[in-house]
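Sharing a structure, written as C-alpha cells. Questions coming.
All protein chains of the complex are present and in place, except for one that has been dropped.
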Amino acid sequence: MKIEGTHELRAARERVYKALTDPRVLQRCIPGCERLEKTGEDSYAATLRTGVGSIKGVFNGSVKLEEMRPPEHYRMVVDGKGQPGFLKGSGNLDLEEAGDGAATVIKYTGEVQVGGTIASVGQRMIQGAAKMMASQFFTALEAEAQTVEGDPPPTHGFFRTALRWFSGWLRRIFQNRSK
Amino acid sequence: MIPAQFDYVAPATIDEAVSLLSQHQDEAKILAGGHSLIPAMKLRLAQPQLLIDIGRIKDLSYINEQDGQIRIGAMTTHYQLESNERLRAICPLLPECAAHIGDVQVRNKGTIGGSVAHADPAGDWPAAILALDAEMVAVGQQGERVIKAADFFVDMLTTALAPGEILREIRINAQDVGGRLGQSYMKVAQPASGFAVVGVAVNLALDAGGVCQSSRIGITGVAVKAYRASGVENALKGRVLDSQIIAAAAEHAADAVDANEDLYASADYRRHLARVYTRRAIEAASSRAH
Amino acid sequence: MKMSLSMTVNGVAREHEVEPRLLLVHYLREVLNLTGTHVGCDTSTCGACTVRLDGQAVKSCTMFAIQADGSEVKTIEGFAGEGGQLHPVQEGFWECHGLQCGYCTPGMIIAAAQLIERTPQPTEAQIRHGLEGNLCRCTGYQHIVEAVQYAAKKS
Partner (left out) sequence: MAKKFVGQSIKRTEDPRLIKGLGHYVDDIKLPETLHVAFVRSMYAHARVKEVDVSEAINAPGVVAVYTGADASALIGPVPCASALPDLKVPDHRVLATDKVYFVGHPIAAVVATNAYAARDAVDLIMVDYEELTPVVDVEEAAAEGGPFIHEKFGDNIAYKLTAGEGDIDAALAGADHVIKQRIVNQRLAPIAMEPRGVLARYLPGEEELTIWSSTQIPHLLRTQLALMIGMPENKLRVITPEVGGGFGSKLNVYAEEALLGWISMRLAKPVKWIETRRENMQATIHGRGQVGYLEIGCMNDGTLAGLRYNVFADLGAYYQLLTPAIPTLTGLMLSGCYKIPAIQINVTGVFTNKVATDAYRGAGRPEATYVVERALDLVAQELSMDVVEVRRKNFPAPEEFPFHTATGLFYDSGNYEGALKKALEMSDYAKLREEQAKARAEGRIVGIGVSTYVEICALGPSQAMPAGGWESATVRIEPTGKVTIMTGASPHGQGQETSFAQIAADELGVDIKDVTVIHGDTSIVQYGIGTFGSRATAVGGTAVFIAIQKLKEKAHKIASHLLQADATNVAFGESGFSLQKAKAAVASGVEVPEPDLPVGQAPAGALPEPETDGKHVTLQDVALAAHLAKDLPPDMEPGLSVTYFFEPKNFTFPFGTHIAVVEIDRETGDIKFQRYVAVDDCGKVINPMLVDGQIQGGIVQALGQALYEEVVYDEQGQLVTGTLMDYAIPKAAMLPHFELARTETPTDVNPLGVKGVGEAGTIGATPCIVNAVVDALAPFGVRHLDMPLKPETIWKLIH
C-alpha cells in the first residue's frame, strides 16, 4: 500500500536531516520504538511496541537508512515481525528548505506492507494507521529538531504527541480554509 | 478464537476503576460492552494484562434530563438509546443513530461509552456526538473534566481521554433554539462488517420562516476520525433550506479531508458518498423540521 | 487465576470456577455441554452463538462468561416450553423449511424470537433488517422470513 504526504517542520533543514539520521533521535521518534541498536553502517536492530488504540503488538526487526544524500534525501526501510504478523515499510524522504531556511518541508512517499493477522483483519484501518504513524513520527521529529543541541530531548508521550499532531492538523485545515 | 490470558476485576465504583486504571495504565483496558475490544482480544491484536469491567458499577446506565441537558451514562446500551421514547421526542438523532449500529445483538450489549471511547474511524456514534456537540465527562484521579466533542476525537482509535481516565457520561445540551429542530442520521454500511463507509449525522435548527439558524454536521467513516463538516454548516447558515441550497452546501462535505481507502471504497468515492449522503441527510433533517 | 461464577442457565443454577478469559459460548458448550449454541466466526458477525442473556439476544462469543456472573441465560436447549412444546419460532422454522444444515438455526431462532417480542407484527423488511446479525449460507433467507411470519402470526 502506498502512502505519501508532506510535512512542514519549523526547523532548519540541516538540523532536521541531522535529527533524521541520529539513531537516538530516531528511536524517540519512531512510534513505539523501544530499542534501536546499531548492527552495521546505517542499519539497526529494532524492537517496536506499536499500534493504534487498543490494537497493539510487539515487532522485532530492523531499521535501515539508505540512499543518504545530506541534507536533502534519504530512504528509511523498516522491517518487523511479531505475533500479530509482520510489517514492512520503506519511505523516500525529500527535504526542502522553506520559510527562508527556518523551516523544512519533508515530502515522503512510501510503501507499507503488512502480513499475518493484521493484514487479514485490519484491512480497513491499515492505511489510516500508517498515516497516523507517519504523522506521529514527523511531529516528534519536529520537536527534536527544534531543541538546541545538547539540551535534553523532548518527551513524546503518546498523548502529547497526538495532541501536538492534532493541533497541527487543525492548523492545516484552517490554512486550507483561508486559501 | 481464544484471547490471551488476563486478570479481571469488576470494581463496584468508578473511583475504584479509575484508581485501578491509573495504577496499571497501558497494561489495563476498560471493558464496557466489549464489542470492539473482545474481537480484538480474540484475534490477539489486543492483549491487555488486566481487564477492568465497568459493567458492575451501579448507575452507569441511564438516560435522564438535568440542568437542560440530556445525560447518558457510559454503560447505556445502543438498544436502550434506540428504544427510548423520550429521546425520540427530544433528540431523535440518538435513537436513529443507535439503530444503525451493528446488529440487534450488538446493540443489546454494546454501549455508547465504549463505542465513543474506542473511537473507531467507522463507528456511528462519533458522527452523532459531533452533530450534537456533546460533552464527554471523563473521570480521572484528579477528578472529573468535561471534554467537548470537537476536542474529543483525536485520531484513529485515539481520543482526548488521558491514560487513567474513564468516560463516565455523555451530555447533550437540550436544544434551546426557539425554532424547529431537524435531525437525521444516514449511512452507507460496508456490506460485510456493517461499519460506516460514510455516516452523516445532521442536527439543524430552523426558525419559524425556515431559515437555518444553526446546523451541526458530523461525518464518520470517511477519514481517520469523525469530523464536523464546517464548510457545509457555514453554507447552510442563514439560508432557507431549499434543495439547491442544500445541494450546494453538501458539496463541502469532504473539503480538505484526507479520506480513507479500503477494499470497498476509494478515497474519491468516499468523499463523493460523503457529499451525497450529507445532502440526503440534510434534506431528511430539514423535512423533519418542517 | 480462576474466578467463581454462578448463573442460571435454562432455569438451572450453575456454579463453576473459570478463567476470566473463558468466553461465554465456551462455558456453555464446554463446561455445561450445551452444544446447541454454535460458533461460526471469530468476529461477532455470524450470530450462530446467539443466546438470551437476561432476556436480551446477545452474541455469546463476544463476552466472557464472568461478565454473565449472576445473570440468567437461556440457550436453544431451553427454548421450548413446558413439556417440550415448541416455541412458535421453532415451529415456524420447521413448518416453513427455515433451515437446511441447521448450524445457524439456534442463533437465528433466538434472534427471531427477540424480533417478534419487539415488533409483534413485523413486515418482511423489518424481519430482514432484524436478522442482520445472523448469517445463513444455505437457505437464502426467504424461508426464514416465512418462518418468522408464521411465528408472528402464531404468537
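We call the chains A, B and C, going by the order they appear; numbering starts again at 1 in every chain.
Basically, a residue touches a chain if its C-beta (ideal position, glycine included) is under 8 Å from a C-beta of that chain, and two chains touch if they have at least 3 such contacts.
Note that this is a predicted model, so its numbers are computed, not measured.
Student: Of C:V9, C:L24, C:M63 or C:I127, which residue touches the hidden chain?
Tutor: Spelled out, the listed residue whose C-beta touches the missing chain is C:I127.
Student: What residue numbers in chain A mark contact with the hidden partner chain?
Tutor: The list for chain A reads 1, 83, 85-86, 113-117, 119-121, 123-124.
Student: Pick out the residues on chain B that sit against the missing chain.
Tutor: 1-2, 4-5, 43-44, 188, 190-193, 195, 263-266, 269, 272-273, 276
Student: Just checking the interface: what residues of chain C touch the absent partner chain?
Tutor: 19, 21-22, 26, 29, 33-43, 45-46, 48, 75-77, 79-80, 86, 90, 93-95, 97, 99-106, 109, 124-125, 127-129, 131-132, 134-145
Keep this in mind: only the chains that are shown with their structure count from here on.
Student: Can the chain contact pattern be summarised as a line, a ring, a star, a complete graph, or none of these (other)?
Tutor: The chain contacts form an open line.
Student: Where the centres are mean C-alpha positions, what is the separation of chain A from chain B, in Å?
Tutor: So the centre of chain A lies 30 Å away from the centre of chain B.
Student: Which parts of chain C, given as residue numbers and ranges, touch two or more other chains?
Tutor: 43
Student: Would you please write down the residue numbers of chain B that are in contact with two or more other chains?
Tutor: 43, 193
Student: Give the list of chain C residues in touch with chain B in this complex.
Tutor: Residue list for chain C touching chain B: 1, 3, 19-21, 23, 42-45, 47, 50, 53, 56-59, 61-64, 66-67, 69, 111, 114-115, 118, 130, 132-134.
Student: Which residues of chain B touch chain C once you look at their complex with the stated criterion?
Tutor: For this pair, the touching residues of chain B are 1-8, 10, 31, 34-35, 38-39, 42-43, 51, 53, 55, 79, 83, 102-106, 108-109, 192-194.
Student: What does chain B use to touch chain A in their complex?
Tutor: 29, 36-37, 40, 43-48, 118-119, 121-122, 154-158, 160, 162-163, 190, 193, 195, 223-224, 230-231, 255-256, 258, 260-264
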